[in-house]
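To start, the structure under review is shown below, and the notes come after it.
Missing here is one protein chain; the remaining ones are kept as they sit in the complex.
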Amino acid sequence: MVEVLYFAWVRERIGKARESVETNAATVADLVAELRAREPRYEAAFADTSALRVALDQELSEFDAALSGVREVAFFPPMTGG
Amino acid sequence: MVEVLYFAWVRERIGKARESVETNAATVADLVAELRAREPRYEAAFADTSALRVALDQELSEFDAALSGVREVAFFPPMTGG
Amino acid sequence: MKVSVQEAPFDFAAEMAGFGVGRADVGAIVSFTGVVRDDTGRMQALELEHYPGMTERAVTKITEEAMARWNLADALVIHRHGRLDIGEQIMMVATAARHRGDAFAAAEFLMDYLKSRAPFWKKEHGLDGETDWVAAKDSDEDALKRW
Partner (left out) sequence: MKVSVQEAPFDFAAEMAGFGVGRADVGAIVSFTGVVRDDTGRMQALELEHYPGMTERAVTKITEEAMARWNLADALVIHRHGRLDIGEQIMMVATAARHRGDAFAAAEFLMDYLKSRAPFWKKEHGLDGETDWVAAKDSDEDALKRW
């Protein structure tokens, strides 16, 4: 079970800010594949992962990173602070 | 006749901040040669002109610059503002 | 060192009043203030979303990195989130160091970082009611590469 968070247009496209996901995905990419298979709005949000960033337990990470031991996964577009 | 100004340790070495100088010097270097010939304190101040800067009518200039038409000549060490 | 991620406005003058003061080893203080700009004349406000928890952690970590890398006497980062009007201050960075080169470099590094690696997302609210997420700029990503 991981807590999945969405920010900015990813949050808007999926229609929620966070959800608990029951998964055995080994990597972030595997989790993305499971989410895309759920519903068109997930498919729309994850259509181009090169336009997305991922953080694992609040540290920036990569889509091929392992999920074992991770409790919080966040998906969002490239940051635009400052 | 030009007004000659001295700043920082040049002023201290020569012992005055400014003076009017009667000269027909063609260039700054010629003026320096005339001043050096006056007294040891001028000789001491102008011993190494590579350690000095010159401004003509309040614009940074060079020692080989012409003096014709110049009313104010200033000698000083490299600046250390900021 | 101070890092704050907050919705409320900050008081630039008050923040700077005590910054780097009373230390004989501080010769240079640099500040940067980001202001909401309207390039098009069609913007009403800017909305900043952030990632509570991660934002504070990430900004604290990078500020500690800047402190060590440029041997700063002090550093300050305040970044707002929420809705901001045109002309409002979005964020500020301040650095204090012995020499100006370190103070400038650290402030620029922190800005380049905050623009492209801190979890903030800007949304523009137009006068016409339309909203648009601001796209990340390659130039901001490139700016980070010089460090």
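The chains carry the letters A, B and C, assigned in the order they are written, with residues numbered from 1 in each.
Here, a residue touches a chain if its C-beta (ideal position, glycine included) is under 8 Å from a C-beta of that chain, and two chains touch if they have at least 3 such contacts.
Remember, it's a predicted structure, so these values are computed and weren't measured experimentally.
S.K.: For the unseen chain, which displayed partners does it touch in the full complex?
M.R.: Hidden chain, whole complex, touched shown chains: B, C.
S.K.: Touch as defined at the start, partner being the missing chain; which of C:4, C:33 or C:60 qualifies?
M.R.: C:33
S.K.: Contacts of chain C with the missing chain: which residues?
M.R.: For chain C, the residues touching the absent chain are 12-13, 16-17, 20-39, 41, 86-87, 98, 100-101, 103-104, 107-108, 111, 143.
S.K.: Considering the entire assembly, which residues of chain B contact the chain that has been omitted?
M.R.: Within chain B, the residues touching the omitted chain are 5, 7-9, 11, 55, 58-60, 74, 76-82.
The definition used in the following text is that only the chains that are shown with their structure count from here on.
S.K.: Based only on mean CA positions, could you tell me how far chain B sits from chain C in angstrom?
M.R.: For chain B versus chain C, the centre distance works out to 49 Å.
S.K.: Return the distance between the CA-based centres of chain A and chain B, expressed in whole Å.
M.R.: 72
S.K.: Go ahead and note the Å separation of the Cα centroids belonging to chain A and chain C.
M.R.: Taking the mean C-alpha position of each chain, the two centres sit 26 Å apart.
S.K.: Listing for chain A: what residues touch at least two other chains?
M.R.: There are none in chain A.
S.K.: Using the touch definition from the top, which residues of chain C touch two or more other chains?
M.R.: none
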